[in-house]
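Missing here: one protein chain of the complex. Every other protein chain is in place.
Letters are used for the chains, namely A, B and C, taken in the order the chains are written, and counting of residues starts over at 1 for each.
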Amino acid sequence: MAAGQKIHEFVETLTPQLIAWRRDFHKYPESGWTEFRTASLAARKLMQLGFTVVMGRDAVVAEDRMGLPPAEELARHELRAVSQGGDEELIKMMHGGFTAFWADMVCGSGQGPTIAIRFDMDANDCSESTAAEHLPTAAGFVSENPVVMHACAHDGHTAIGLGVAEVIAKFKDDLNGTVRLMFQPAEEGVRGAYPMVTKGVTKGVDVVLGIHIGVSAKTLSSLVCGISGFLATTKMDVDFTGKSAHAGSHPHEGKNALMAACAAATNLHGIARHGGGDTRITVGKLIAGQGRNVVPPNARLVMETRGETTEINEFMESEALRIIKGAAEMWGCTYAVTKMGAAASAPSDPEVAAMLAETGREMGCYDTIVLDETLAGSDDFTYMLEAVQKAGGKGTYALLGSPLKAPHHNDRFDFEETVLSRGVELVSRMIWKVLG
Amino acid sequence: MAAGQKIHEFVETLTPQLIAWRRDFHKYPESGWTEFRTASLAARKLMQLGFTVVMGRDAVVAEDRMGLPPAEELARHELRAVSQGGDEELIKMMHGGFTAFWADMVCGSGQGPTIAIRFDMDANDCSESTAAEHLPTAAGFVSENPVVMHACAHDGHTAIGLGVAEVIAKFKDDLNGTVRLMFQPAEEGVRGAYPMVTKGVTKGVDVVLGIHIGVSAKTLSSLVCGISGFLATTKMDVDFTGKSAHAGSHPHEGKNALMAACAAATNLHGIARHGGGDTRITVGKLIAGQGRNVVPPNARLVMETRGETTEINEFMESEALRIIKGAAEMWGCTYAVTKMGAAASAPSDPEVAAMLAETGREMGCYDTIVLDETLAGSDDFTYMLEAVQKAGGKGTYALLGSPLKAPHHNDRFDFEETVLSRGVELVSRMIWKVLG
Amino acid sequence: MAAGQKIHEFVETLTPQLIAWRRDFHKYPESGWTEFRTASLAARKLMQLGFTVVMGRDAVVAEDRMGLPPAEELARHELRAVSQGGDEELIKMMHGGFTAFWADMVCGSGQGPTIAIRFDMDANDCSESTAAEHLPTAAGFVSENPVVMHACAHDGHTAIGLGVAEVIAKFKDDLNGTVRLMFQPAEEGVRGAYPMVTKGVTKGVDVVLGIHIGVSAKTLSSLVCGISGFLATTKMDVDFTGKSAHAGSHPHEGKNALMAACAAATNLHGIARHGGGDTRITVGKLIAGQGRNVVPPNARLVMETRGETTEINEFMESEALRIIKGAAEMWGCTYAVTKMGAAASAPSDPEVAAMLAETGREMGCYDTIVLDETLAGSDDFTYMLEAVQKAGGKGTYALLGSPLKAPHHNDRFDFEETVLSRGVELVSRMIWKVLG
Partner (left out) sequence: MAAGQKIHEFVETLTPQLIAWRRDFHKYPESGWTEFRTASLAARKLMQLGFTVVMGRDAVVAEDRMGLPPAEELARHELRAVSQGGDEELIKMMHGGFTAFWADMVCGSGQGPTIAIRFDMDANDCSESTAAEHLPTAAGFVSENPVVMHACAHDGHTAIGLGVAEVIAKFKDDLNGTVRLMFQPAEEGVRGAYPMVTKGVTKGVDVVLGIHIGVSAKTLSSLVCGISGFLATTKMDVDFTGKSAHAGSHPHEGKNALMAACAAATNLHGIARHGGGDTRITVGKLIAGQGRNVVPPNARLVMETRGETTEINEFMESEALRIIKGAAEMWGCTYAVTKMGAAASAPSDPEVAAMLAETGREMGCYDTIVLDETLAGSDDFTYMLEAVQKAGGKGTYALLGSPLKAPHHNDRFDFEETVLSRGVELVSRMIWKVLG
């Protein structure tokens, strides 16, 4: 195929640039909602390539952002981003944690369909290994920022996004329709997709793609074209507030928040199984109390629910909220629930997965192409996919194979950079398949 | 003392009658709120002796009666009472469980103080032993009514009440003031005193006495003149109602009342200790569910709280009610709390106890006279005592010693009938001390 | 097909007999392990037809029988069975609840495969409707036994078993191999299959069939040829024993079994979800305590676990046992777990289901033939199927369609008797397919 060959050859020339981008992002990792440097540089690049960029308060519903850090922390990271070479003008537009953006290129007559691809930008909250055998250390692009590290390949995803933008910019006249590149913050903790969706990022989208390096695709020649089994999930923090009292002399004057939290945790795990499909409930952390001898006036639960479908997760969430309310009531406490993240359960569409598989076969570099894989994790790309599906469109989530030096989220995580150019080529060819 | 001697001699002549009354009541025992025969015969006797009797709807606040049997059961026992020789005319006035009454005799000028004495009339829900060595069986006055038995000596208390009435009627001109004899239903389960108090039985009472045969006074020559330590108590039945569902196929459609009940029971027992005094919390019974394979839609707790003071018991009760509400909320259930009984914590007044002790000493038949004993049980006479104390009066609760054949509430319980005449004399002499 | 036609014509002649058998069994229903009349009459019939019958202590491992009624109850029902026309000689061999049996016919050379078919015989613990519009009442075969009723069609299954036996006996020379008819007691509560399997009922079986009238097949022309989704299950009764104490005066001397049961129930429902598949946990009943004012010394849980596979159910069961043990420990109680029933999760084999579907098509009377249906219930036929599968054989579970007057286990449950002859023909033709 002429177009495929043309793309392949151009992407070959981009390879050094892709690696440079990825290493630059890797060196200055930024965690969820603080991707000021990463996002400002990427957005600037897309503007330069002729994309129309939607950003700042236009790119998210402000109050739908979950797990937003405190203002003071956002401000601190904003300053850091400037000091580390971020685009100061665009960072200003992102002030207060508005780091999401999307970029559109209307191609040809613009009459064709719209394809959207999601690239996530945030890093993980862990310290990167400084072992000599860890490539980023050896090659000088180890994280400069304390307790933040790209340990889930989002640096690579962002670089692939920029590469795809280069390809589109160069050959856009071959296409007919619209290409939307969606740069998402705060995928870790599944916090960033939902406010982009409620702001309209998926409006008018016919085909949507999400990509991820690695996961279960662990060789360069493997490609997973669709995912089912992502559980819908809701992440919540729950704070119970009671009243302290001297446990020796006036225990009856206290309102015991620890007991409320224990009643909640115990009964939450007892929520009925669902006849319609799989569920999960986890109170992952419980922190309560002030002293051995004080009726505990405070307790926090760090928890999540999951469900095989969005509806089943909604059942879990509403059961959980009622149990939390009842537990607070029991012990005379007040309580507050803060939603910290959420993802839907949308499974990939087999047609789009099949189209991606065909694209992969055409590239000739994949010997293991899986149409559908069941994963038990969560990625809030599912909110984008679900929104597109509900509006009549289709989409898929793909895994780009690469050997990994260590598991995701590990301090020695690293992938092979060859996956970057393959990812750019795969996504670009897929765009051609849809808009060509 | 001339009066004392006169009383003594007259009571001697009453002895066969006292025994006859006691055996008659024993043979036809009636449980709480169904004392139609006992109460109608006693009330008739008091009328014949010239007492003014307050009865029926005038003697209790109807809706304050706790643990009332169903209407059908009341009606059945009413019929039984008639068939067993009850006073049909008076039974009609007691229709619907209005078996409480009190009887006043204004003595002399009526200018003196008012003394009130409580006699309880109800029997226990147990089957009486038919062993040959059990006196009621041997002497032919064993219970004729199935699963009801006078196993707590209330038959004796009622007989003593009638004996005291005889003494008052005979010598009333020696006295100056008012004698009130209070015949209480439903002392078992502490259900009957409260609605008499709210109706006004203690209004204007200066001195109030409660008596009980046995308990810790276990010889004929022992007398306990006052009690402290009675815990205030509230008896409640709690019903949780949820929704059943097939536990295999549709567990998520159920509302699990069993889980609500377990959450309630577990957390109830965790109510904070009280810095101000002793407390108790007991869920004595829990009955929940319909089948192994059905999400349980129903659960009942049979429970009680106790407190060293009425206020501390109120703390326990309000904590309990909040926990029950929260437990229902947790599991999406509704609930109903039915108050089944209650007693206050009023301790005896030492002055009245001392006066009773003096009376006992004067009688010459007691060698062991205890001024104050600590008992952990409950008797809702405390409501009467508390009401009198709050209005500025005083009172005490006394134990009339007798050997017992078996513990209270046991199917072989029996006391020595000698205690009857001693009880009549003691109470009568005490009345003389107050009104003489 | 000549054989099919021959079977069809012979079964037509059996129809009045099938209905007569069914109505007779219906009139004298017997619950699990008390099927003395039903089993003795069926076994005698099979003997008369030339089958070799294995029964009594040879047909089950005695101690593997779950949920066995008390000896006294067994004895009472044994007498009833005799009085209602059971076969006295065979009932003697079933003394003590040994009502299982199987019957073998070696056909032709006997060199061919072995096919086994399960027929369950027990009735349900409910009172049958005596409404005029209820056919068994109208036609005079309503249950004569109080609180027992064939409300799950096992009367029909047993009649079909006898019908199949007639067919085999008549045409056995056409076949080559062994036909085993397995008459199972106590399917309700999934109690009877396991001890037959441990005794060897499935040894040497190549193909095994289970049948059930109705369930999700609700027209005479519908046939379901295989089932998946049966959850493995374990039924348990748990008794906690503590120590009673007066809750007012000596609460610290009690060992609170009610609290142990609540801790168990609450935490049982919190057993972790399983990553490998569906689970269920239900405490369907909790009965605890003696009186409002007594630390409860006794508590019973009536419960069950379920799992998508036998292994997952084993996980649930072992978690449950550990939690129960810990709950007893917590409250200083002893405990006893009685296994009341169990079933495996074996799914039907598609090849056998396909063969049955072909058989159904050949009969010409089915217009709706379903190869595989997912059911969430349990039937301990799965133990037989699992045992055959583990030994290299195959099998399926089929639903014979019939309109139902009311749901299974309802007091007006009734099916159309046409299903009896269709069932006999279907099973017989299937035997011909395997051994013909």
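Note that contacts are C-beta pairs under 8 Å (C-beta built on N, C-alpha and C of every residue); 3 or more make two chains touch, one makes a residue touch a chain.
Quick caveat, the model's predicted, so the values are computed rather than measured.
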{"item": "Sole contact to the chain not displayed, among C:171, C:240, C:331 or C:415", "value": "C:331"}
{"item": "Residue of B:153, B:247, B:260 or B:281 in touch with the missing chain, whole complex considered", "value": "B:281"}
{"item": "Candidate in contact with the missing chain, chosen from A:283, A:320 or A:419", "value": "A:283"}
{"item": "Touch list for chain C against the chain that is not drawn", "value": "248-254, 256, 259, 263, 266-267, 270, 272-276, 295, 315, 319, 322-323, 325-332"}
{"item": "Where the unshown chain meets chain A, residue by residue", "value": "231, 233, 235, 246-249, 251, 256, 258-259, 261-263, 265-266, 269, 280, 282-296, 299, 302-304, 306, 340, 376-378"}
{"item": "Absent chain, residues of chain B that touch it", "value": "266-267, 269-270, 272-273, 275, 278-281, 376"}
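By definition in this document, only the chains that are shown with their structure count from here on.
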{"item": "Chain whose mean Cα position lies farthest from chain A", "value": "B"}
{"item": "Centrality ranking, top chain (CA atoms only)", "value": "C"}
{"item": "Centre-of-Cα separation between chain C and chain B, whole angstrom", "value": "55"}
{"item": "Computed distance of Cα centres, chain B from chain A, in Å", "value": "70"}
{"item": "Touching two or more other chains - residues of chain B", "value": "248-249, 251, 256, 259, 263, 295"}
